[in-house]
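As you look at this complex, bear in mind that one protein chain is not there, while each of the others sits in place.
Chain naming follows the written order as A, B and C, and within any one chain the residues start at number 1.
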């Protein structure tokens, strides 16, 4: 198991106390939210598929805290965590999973396509690799417009073997684009171990040199380490230093998607990683570092309540009507292809 | 300019005297053939586009000699040299360029798609990158069928930035396929310098490590060096050692295609490379190494005659008729999509 | 005679052909150890081993390139593209390479390969996992295109596709994976290019494909109770297209209704109407009508998806309305 600390120099970028609390709050929110989403799935209320980040939350939480308003997030179908991490409220996200009219996209996108432009959440993409070049585009736009906005694309280990990954990384480097590529290496694609189908040990980091980039591997279950690496990459991009490629090692607690019991993983491996669950680990660390437990309990209780409220909000939503069906293919709000 | 010798260990693979003569014969054939093709283009007899390898012949010649019957060649639109190097006769190739019925594919493919399966020339592919995964397929087939056939894919520097390159290299490595990828780095894509659009200095070799492969750079204008590298890679593949990626540095004497006067290249660079023309260089080396000049002159004269004959053959060909138009979409020889 | 699901029929068909011909090999993402994300290929790895049944990386161009290169050098690969939407990431290998290379080389190479893929909507997967791409494939010269609508057709048409010397795009209707049907024991192989008349009526001809076939059948039953007696034809194979059967069955009733899951523009139904218009115009007794998904991306929510894809009710209503005009 990789527990390497960031290879970028630890500068004065260690997270502050406030930042650490903010990260803990996010960790709790992402965890409670997805546990609820899973409950609702078991109650047959979640329509279609869904892909949980349970166990992988530290990556989204660290970036969520490290990114600024104006920065752009591009995520995959496994995008609940990244969406919430940008401040998108839980209610509409949950409602979207339930296919309701009050969903984030009125039910038209579903779990795999969560998007909230007002929060800088520029979309969740369900075709492997596609959003990496798209993130290059928003980074190009930021550069062209003379802003210091950064685009961040999150993706899995399996994504490193598709063509779009290669094109995007080279493109980002030659145009010095302010984009951060974050590979969440959870050791598996859907049901196949990444090591069985990849020519190198570290599917992202071992490719960095092919794009003139630094090799960065970080413990994706350690919020502090993640935050340090994230901040360094974001700062670099903001300062005109171009792209970074980060490989964050992590593990999903459950299956790939709702249909998957994840029997293909060795029990010992699962246990080893469950023991490294970012949530209790970070909780213990904060307490050890002097944070009052009751502060954490307050966060947990508030979040539990918020999740309940979000659930009520979502369940109360109506089924989307026919007006939505034919809405917004085009910018005029309509769908007609003829006069 | 890269003049590196092969980084693979020079074993007892230095070419024999016979091999060197065979390479010279091919060099002359490829050169004379393409000069004739260019003349015919100026006479407006070549239909459509064509892409010459003038200046780059040593790569095709070395592999042509090093490969065995049963091995499979996959080339690009710049494929005349690789086709002839596998022993395909000049007449039908020239006739194909002229769009004649006696062309290698009866005029249906044209210059960019030269194919002669009986010679192991498995096709010339005109969409950048596509033939790399296809070569993986023929290599997989060879492996599956328990033969020691090797597949070789030739492509340009510009091709290293497209997705298919990435997918093919990783795939070849994880399945240990008997395939050799040969990047002919002629410093330019169509009109754009490869260095302007690539994140690394050596577009192929600097990516080898990303696929767990050895970095191999060779002087593509030196037939002996090329032969050594080619033989090593072919042997390795034949012995079950898996794929290789070779970057052969070279230069095209003319433009990208018939329409291109190649004004975008600095004059000094052109001159430097013309001074390293593989044909006179190798001729001088052979003579210095004791080969009788008249042996070389005999080859040159015979080749000139053969090119003239091929020209007559091609010019004598009729325009393809309507029977060919609708032939061989399907294996039953026909084209019908309905009953 | 056993009852199989549509999904089980896939493994049955592939296994039958792998037993028959050792040159048949199978590759795709999560198809071997996991038996496929739709569980369509369970048991193949166990029976045929890792040399013939292979998991791949997420590299669709490599998957299809490998299939193509293997097909042109003696194997008969079956490749899986998990969802047909993903054809978009490897479309070049399909349309520019596999489809054209036989013709371009004047017949020097053959491509006896099958590309299977889960196609269409109904599972609330949203716009990137629900498309009907049959017309994409039909538009490309050099591809055969097959879409089975029942378990027995899955086995028979899969066998015919694997034995066919040309490239076949084999689209499985995702919405039908869990439907069941009788499948006889023993070797089953069907023929490409034959439509099936599932029901005969004199008033109108409904022509349907894939997931729309059971819906067209149900609509026909409903319509029968209102006095409209329909013929239902299952196209089964878009290329080659059984125009003989289709023109006969359409000409006989004089009324054509296509039932298409695809978004409207350039769907196979348009092609069919144009063939009918050109060849049996004077046999038509009324305007040919196309019933399709509206020309929109598919929405994810169950309520919306159900409105988008032609339902039994919509089919029946549209036919009834047209027949009354």
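Simple rule for what comes next: contacts are C-beta pairs under 8 Å (C-beta built on N, C-alpha and C of every residue); 3 or more make two chains touch, one makes a residue touch a chain.
Please read all numbers here as calculations on a predicted model, not as lab measurements.
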Chains in view touching the one left out: A, B, C
Residue of C:7, C:54, C:76 or C:100 in touch with the missing chain, whole complex considered: C:100
Given A:23, A:60, A:85 or A:122, the one touching the chain that is not displayed: A:122
Hidden-chain contact residue, picked from the options A:140, A:191 or A:251: A:140
Contacts of chain C with the absent chain, listed as residue ranges: 85-89, 91-92, 94-96, 99-100, 103-104, 126-128, 135-136, 138-142, 239, 262-271, 273-274, 277-279, 281-282, 284, 286-290, 295-297, 299-300
Chain B, residues in touch with the chain not shown (by the definition above): 47-49, 99-100, 103, 106-113, 125-130, 158-159, 161-164, 189-192, 196-198, 259, 264, 319-322, 324-326, 329, 335, 337
Chain not shown, touching residues in chain A: 72, 105-106, 108-109, 113, 115-117, 122-123, 125, 127, 129-142, 144-145, 151, 163-164, 167-168, 170-171, 174-175, 324, 327-333, 335-339
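Please note the rule applied: only the chains that are shown with their structure count from here on.
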Chain separated most widely from chain A, comparing mean CA positions: B
CA centroid of chain B to CA centroid of chain C, Å: 40
Euclidean distance of C-alpha centroids - chain A vs chain C, Å: 36
Whole-Å gap separating chain A and chain B, where each centre is the average of the chain's CA atoms: 45
Residue list for chain A, restricted to those that touch at least two other chains: 161-164, 196-198
Residues of chain C touching at least two other chains: 56-57, 59-61
